[in-house]
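Working notes for the structure below.
What you see is the complex with one protein chain gone and the rest in place.
For clarity, chains are labelled A, B, C and D in written order, and residue numbers in each chain start from 1.
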Amino acid sequence: MEALTQLQLAFDVVLVLTLLGLAWQALTSPELFRAIVLFIAFGLLMALVWVRLAAPDVALAEAAIGAGLTGALLLTTLSKLAKQTDKSSRENNKDIIAPSAASTDE
Amino acid sequence: MRLLLMALIIAMAAGLAYAILSLPAESAGLSVYTTENIAISGVTNPVTAVLLNYRAYDTFLELGVLLLALLGVWSLGSTATASQRPSAPGPVLDNLARVLVPILIVVAGYLFWAGAYIPGGAFQAGAVLGAAGVLLILAGWRINHRLVGLPLRISLVLGLVVFAVVGTLFMLTDRQFLEFPPQYAGVLILLIEGLATLSIGIALAALFLGADPEEDDN
Amino acid sequence: MINTIFLYALAGVGLFSLGLYALIVHAHLLRKILAINIMGSGVFLVLVSLADRTQGIAPDPVPHAMVITGIVVAVSATALALTLMLRVRSETGQAELLEEPPK
Amino acid sequence: MNLIFDTHWVMMLILLPLFGAVACFLWSRQAVTLGLITAVSVLLSVIALTLQVLEQGTLRYAVGGWGAPLGIDLYVDGLSLLMLIVTAVVGVAISVYSSAYFKPGKAKHYWPLWMFLWAALNSLFLSADIFNLYVTLELMGLAAVALVALSGSASALAAAMRYLLISLLGSLFYLMGVALLYHAYGTVDIALLAQQVESSPAVWAAIGLMVTGLLLKIALFPLHFWLPAAHSSAPAPVSALLSALVVKASFYILLRLWLDVFPEANLALSYLLGLLGASAIIWGGIQALYQTRLKLLIAYSTVMQIGYLFLAFPLASIIGWKAVFYLLLSHAIAKTAMFMAAGNILFYGGHDQIADLDRVAQRLPITLTAFGLAGISLMGLPPSGGFIAKWLLLEAIILSGQWWWAIILIAGGLLTGAYVFKVIGFAFTQAEVPHEPRMVPKRMEWVTLTVAVLAIMLGFMAPQLLALMDLGAPFGETMS
Partner (left out) sequence: MNWAFWLPLLIVLSSLLAALVIFILPEEKTKTRIGLNIGAALLKIVLVAIMLWGVHSGYQFETRLPLLPGLELVLRADTLAMLFVALSAGLWLLTTVYAIGYLEDSPHRSRFFGFFGLCVTATVGVALAGNLITFLLFYELLTLATYPLIIHRGTEAARKAGRTYLIYTLAGGALLLIGTVWLYTLTGTLEFTARGFLSTLDSMHHPALIIIFVLLITGLGVKAALFPLHGWLPQAMVAPAPVSALLHAVAVVKAGAFGIIRVIYDVFGIEFSASLGVTLPLAIVASVTIIYASVRALFQDDLKRRLAFSTVSQVSYITLGVAIVGPLATIGGIVHLVHQGVMKITLFFCAGNLAETLGIHKVSEMSGVGRRMPWTMAAFTIGAFGMIGAPPLAGFISKWYLGLGALQAGQDWVIFVLAGSTLLNAAYFLPILYAAWFGKSTGSWPNERNIGRYETSLALLIPPVITAILAVLLGLLASVPFSPLEWTRLITSLEYTP
């Protein structure tokens, strides 16, 4: 019993540390794509945490929405961002926010 | 500057940690109440009971949040490249979609059905449905242009509207909004969940797509 | 058991703080959006972990439901934020916000 | 069945705008008509609710029939009722204004978003549940952000982005506080919390988190940095909504929590809030004075007026709370009129450079009158709602013996006078119209004037409104 508890504690500690580590990696990764992939991994790990915390409903929601859909959204956004870069470099990008007056063309 | 920021945040974290550790070591929260009333809630999964009965009003507004986010995304118009067709999917993706989409739809149906008893429910099911939609979009499939206008919109608001209508109906019989008679609660929740799953799935897929497909057509 | 519950709650605080720090120091909007999501996960972790404090009975389902609500809110907000970011990018040519508020 | 007294008006106030939003979304070609119908029906429902509450007293509505702590309760007392009323009044005015302001391409997006915002505001004011308040806050935040971005200009999009991040950050701080309170007391109902809360580290942390999160959303100095850009680059009716209602909604939550859940909140914190409020008054006023664009000037004026609301915290007296609440109401009305007036000027002349205002202002006498009347209320000059508020606030300050706030109050009034008259002064200069202006629809001008006149009329409605505020004694029992 004692050993089991010890083992469980070790598991918890490792899980928590991995979670924090992944979050840190996702937030500091110099490459955006890597950051997003790490974030998705983070989401999946969160799902594991929810299972561990006896919250299977949340785990399902996290896996499907938090990691899955959010991840898909992030990836597609990144690809659009990349396309924009190609496009804007073609069109002499206008890279400063123009101090335009509030638009009145509604 | 960053050091100062770090110090501030660490101080905040320390305070928060202290506050959390000072919480009572045991607390059942509201679980006494949720268990007590589970029999008349219409479902047996306590989380579903909270989501679709005890605190159904939150869920109702949350459907509003999802729809609102979609409205917001659509109001932003085309995002420069959003309207560009993705490059033709490779055969792998195409085949994958053909296999996975039906499976996902079945999983979604199961999750929504099972949500009443075991983990699962409208949001999880809706998300899986949404994933199916994402896959279809990635595979290059586009919604038929005849369905793009009103029919699509109706399917998006269906969950919210039926939720509200069911909630309102019983107001006429001297009950409060969203107060389900226990004997019908199960059926009603199933009805609401089913349509909500549909709306959530379509909304999530639409969020993935980006701009309003109706405008993209033009 | 109790200790591990609090361990997860503290991890929640950790995620919240990490996210906050990253939100402030990073300029790229995509990173800011990631940071907000990680902060959110931290809050959710605090909510759910502490729901299982009493041994022997099933965890309190109310925070679980709250977190599911929160996850849906988060994905909605993220979708809006990402689209908005793309628009900002296409109008201004950069996915960052200028430091000083516009005059 | 008595139609007025038995109908669930509380729910109608949430459902009507929600259905309105759905209807505007489904049939976007008729969005204007549908929106206006919704607006009027919401106003009528608020009137009915007022009659109901006047007859039956405060109202607690258990959604789903469960009741707190298991279910979610809605609560109507003087505070929430007045917020609902002012929202309905501003809402109808904005709806009328918007029906002429937006071109169809924008209107089809504007109307469902605005209806959603209205639903969010109403549900926020009615909620008695701190988690439900989180959901309504998010609903409100997302709608507001989308509305800001609607004008589509680069500056508006950047402002909307910043606003969204701030709004989400504020919500997360708030939600963390909710988590702590729930796990400390096992309920998220405000009334139940109020009975149980006592000083403890968890409560302190919750206060810190929730106050910080809400201050971000309220944009109290020095957390105001996002507001001027967002409020000034949005389309005019949206600017009005944001300044008049959206920031006030977050303040409303803070007020509720402060009065009910954090009664033990300590003196140092309330002084800090008062001090920040004072700084906001001075800083916002000076910034407003230096602005060269009208809408930015008005936005900084909002930063300033928010500061006034916090002067009541160190006073901690019933009359002080009533004073700032009256200020909140009259500011909401006056600011609506002011942003509408700015919208008319922009519409007409295509710009809002203050120095060139003479070219447009003289041709829009109705708009200018409205601006002037709203300005009178902001300055706190009689007869206006702002004057009543200032009078009560001064009274509270003098009674508390903390005379230094009076200096801030007076200085703020003079600063307001300076920037309001800076604008008005230009209206009397003689200049030619250099280009072909765009005619402002009559409807927009007249609704602006109507709202401005209402801001003045608030100066004569104090006995009734103050009596309404007492309903349910939200600020505590009066000694008598």
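One rule holds in what follows: contacts are C-beta pairs under 8 Å (C-beta built on N, C-alpha and C of every residue); 3 or more make two chains touch, one makes a residue touch a chain.
Predicted model only: the values in this text are computed from it and were never measured.
Engineer: Over the full complex, note down every shown chain the hidden chain is touching.
Structural biologist: D
Engineer: Just to verify: which one of D:Leu36, D:Ala406, D:Met457 or D:Ala473 makes contact with the chain not shown?
Structural biologist: Residue touching the chain left out of view: D:Ala406.
Engineer: In the full complex, which of D:Pro201, D:Gly417 or D:Pro441 touches the chain missing from this view?
Structural biologist: In the complete complex, the chain left out is touched by residue D:Gly417.
Engineer: Given that one chain is not shown, which residue among D:Ala68, D:Ala144, D:Met340 or D:Ile388 touches it?
Structural biologist: Candidates D:Ala68, D:Ala144, D:Met340 or D:Ile388; residue touching the omitted chain: D:Ile388.
Engineer: For review purposes, identify every residue of chain D that touches the missing chain, sorted by number.
Structural biologist: Missing-chain contacts on chain D: residues 365, 369, 376, 379, 381-383, 387-388, 390-392, 394-395, 398-399, 406, 410, 413-414, 417, 421, 425, 428-430, 460, 462-463, 466.
We take it that only the chains that are shown with their structure count from here on.
Engineer: Name whichever of A-B and B-C has more C-beta pairs touching across its two chains.
Structural biologist: Answer by contact count: B-C.
Engineer: Could you please state the distance in Å, as a whole number, between where the Cα atoms of chain A are centred and where those of chain B are centred?
Structural biologist: Comparing mean C-alpha positions, chain B is 19 Å from chain A.
Engineer: Hey, how far is the Cα centre of chain C from the one of chain D, in Å?
Structural biologist: Result: the chain centres lie 27 Å from each other.
Engineer: Taking each chain's centre as its mean C-alpha position, how far apart are chain A and chain C in Å?
Structural biologist: That gives a centre separation of 10 Å.
Engineer: Can you tell me which residues of chain C touch two or more of the remaining chains?
Structural biologist: In chain C, 14, 16, 20, 33, 46, 50-51, 53, 58-59, 62-66, 68-69, 71-73, 75-77, 79-80, 83-87, 90-92, 98, 102-103 touch at least two other chains.
Engineer: Among the residues of chain D, pick out those that touch two or more other chains and give their numbers.
Structural biologist: Residue numbers touching two or more other chains: 110, 131, 135, 138, 142, 145-146, 149-150, 152-155, 158, 176, 180, 182-183, 233.
Engineer: How about chain A: which of its residues touch chain B in the complex?
Structural biologist: Touching chain B: residues 56-61, 64-65, 68-69, 72-73, 76, 80, 83-84, 87 of chain A.
Engineer: Enumerate the contact residues on chain D facing chain C in the complex.
Structural biologist: Per the stated touch rule, the residues are 131, 135, 138, 142, 145-146, 149, 153-155, 157-162, 164-165, 168-169, 172, 175-176, 179-180, 182-183, 225-226, 228-229, 233, 296.
Engineer: Where on chain C is chain D touching in the complex?
Structural biologist: 16, 20, 23, 29, 32-33, 36, 39-40, 42-43, 46-47, 50-51, 53, 62-63, 66, 69-70, 73, 76-77, 80-81, 84-85, 87-88, 91-92, 97-98, 101-103
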